[in-house]
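Note that this complex is displayed minus one protein chain, with the remaining chains in position.
Which chain is which? They are A and B, in the order written, and residues in each are numbered from 1.
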Amino acid sequence: MNLFGYAQQFFDAPGRWSGADGIPQRLLEHVQYSAVALLIAMVIALPVGLLTGHTGRGGNALSVLATAARALPSFGLLVLLTILMGLGMTPVMVPLVALAVPPILVTTYEAIRAVDPALVDAARGMGLPRWRVLAQVELPVALPLILSGIRSGAIQIVSTATIAAYVSFGGLGRYIVDGLSQVDYAKVVGGAILVAALALATLGFFWALNKVLVSPGVRRR
Amino acid sequence: MIVIDAVTKRYPDGTTAVDRLTLEIPDRSITVLVGPSGCGKTTTLRMINRMVDPSGGRILLDGHDIRERPVNALRRSMGYVIQHAGLFPHRTVIENIATVPRLLGWDRSRARARGLELMERVGLDTALAKRYPYQLSGGQQQRVGVARALAADPPVLLMDEPFSAVDPIVRKGLQDELLRIQADLGKTVVFVTHDIDEAIKLGDMVAVLREGGRLAQYAPPAELLSAPADEFVEDFLGADRGIRHLSFFGTEGLELTAEPIVAEDATTEQVRAHTIPQTPYVLVTDTEGRPRGWTHAADRAAGLPTELLPYGHAFTYGQDSLRAALDSAVLSPTGWAVAVDAEGRAIGVAAQETIAAAIRGAHATVGPRDSVRGVLA
Partner (left out) sequence: MNHGGFFEVPSDLQNTWWGLVGWQCELALLPVLYGLILALPLGMLCARFRWIYPPVLGVATVFYAIPSLAFFVFLIDYYGESDITVEIPLTVYSLVVLIPAIVDGMRSVSEDTRAAATAMGFGTLRRYLQVELPIAVPAVIAGLRVATVSSVSLVSVGMLIGNEGALGNLLSDALSYHRPLLAWDAVLSIAVIGVVLDALLVLARRLLTPWARKATAK
């Protein structure tokens, strides 16, 4: 049977669209895990990236930190934390957050650094206080790049949140993990398609966010 | 008045950007800081709005040390224009201009009305108000930069090489615009440039700085040209400062000859009557009196077919300088400059010798030093 056949078999299966193991419920769980992880990552990475970018200090420390976080294997971290702490949400969240922090942190730092120094000079010269220079000049100008960093973190979280199922949580990974253990390929394929679709939807969401949040004067560049 | 009092700026690496500089910058006039790169002119400007803090000395604004005021309040009371305008790309033209008024708490509609008024003042079409900076030409962006600096009507305007990134024709337009705005508003302008011509054109006072941030000379431009303080200033002014100095002498006293001018429909008798012994040519004008070109008087009077020689360009009598008159004479194939009135009608011509005499006369009344060397050589 080919992928298309598996997919059809999966989506046509009875009870697939309702109940605790139905697609809507699993999708919701997946989005919840992803959103929480992304929010935590943003709360950690955005302020640090904005401040280091604004002051221009700590760039090297930042890149070492980002490399280290990137080098941590998400799946290994999940297993390790589960063994150490038992089943729970923390072992799931830590690897997901660790995954999204480096791209957000590094792009935010670099986006702020890349803002034309003449703009900052003009803003200070007009008497904007430092926080206003950051919030009203550097941030809006750097926003497209910053959003691209958050987007890449979000995509990685969405596609990796499948690992939650490995330690008996829900989400779309449930289909993949269950399918593997039950040798039910249709389920695995169906789960994978759903995750990929959700990742694409995330791309679309950020595309729309970009349209709404970024000034046309900056987007055009 | 801005008083720069024995100000020094030394950086931690030991370089001295500004060295015990003392300047009094008069109100309601344009003071230009000019000099080669590394002379500390930009640093000096940036110390006035405390973008840079001096390591020694003090700066007084209307008698008060600028450090007495909160730094951002000080900056909001001084317009600031920089080289590439530094417009905020994420804000429209009108939002850019309204930045400081909004900071000062003006409501949106008042700031907007003020922005539109300023766009007109700096020669921008108000239809551009909703555009973003990337949609403007370099010259337009710079105009927005000036409008933004003027928005809250600050008494002081600091300009850091504002026109050096645009092409010469646009730059000339911007300079003329600045002089026009200054004539209306009478701001205290401090203007930094590395272009001595720009300094002489715009400045009421010009401070020439040398490497290491020391003052070489501080004088009105005419004095700078006629009496450079030392060799450095003389070098910096360039080879033809004598010619440039002529920009400061008017043509109102220049003796004109009205004789050799005829209309294009003049009869051979009229042409003969207007021929003078000093030149074989007569100037032909159209029936309105506007100059068209020189022609050979004897041939014209004899009814022979003649062609018109170009007259170069005319100078406006009483308004243009002796430099323009001399230039007109040099460029004319006959050696005679054509003077026109404000409406562009030819009112007389002047020979090179006449202009040279006027130059000698002007120098005799003004300057003791040898500033005519360039002209007579």
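The rule is short, and it goes like this: a residue touches a chain if its C-beta (ideal position, glycine included) is under 8 Å from a C-beta of that chain, and two chains touch if they have at least 3 such contacts.
These figures come from a predicted structure and were not determined experimentally.
Asks: May I ask you to name the displayed chains that the omitted chain touches in the full complex?
Replies: When the full complex is considered, the omitted chain touches A.
Asks: Of A:93, A:128, A:188 or A:218, which one is in contact with the hidden chain?
Replies: A:188
Asks: Per the definition of touch given earlier, which of A:23, A:77 or A:214 contacts the omitted chain?
Replies: A:77
Asks: Looking beyond the chains shown, say which of A:31, A:114 or A:199 touches the absent one.
Replies: A:199
Asks: Of A:37, A:50, A:122 or A:155, which residue touches the hidden chain?
Replies: In the complete complex, the chain left out is touched by residue A:155.
Asks: Even though one chain is hidden, which residues of chain A still touch it in the full complex?
Replies: Contact residues on chain A toward the absent chain are 3, 67-68, 70-77, 79-80, 82-84, 155, 158-160, 162-163, 166, 173, 176-177, 179-180, 185, 188-189, 191-193, 195-196, 199-200, 202-203.
Everything below uses one rule, namely that only the chains that are shown with their structure count from here on.
Asks: Report the inter-chain centroid distance for chain A and chain B in whole angstrom, where each centroid is the mean of the CA atoms.
Replies: 57
Asks: Mind listing the chain A positions that touch chain B in their complex?
Replies: Against chain B, chain A makes touches at 116, 118-119, 121-129, 132, 137, 140-141, 143, 214-218, 220-221.
Asks: Over in the complex, which chain B residues touch chain A? Could you list them?
Replies: For this pair, the touching residues of chain B are 49, 51, 71-76, 80, 82-92, 99-100, 103, 132-134, 145, 148-149, 158.
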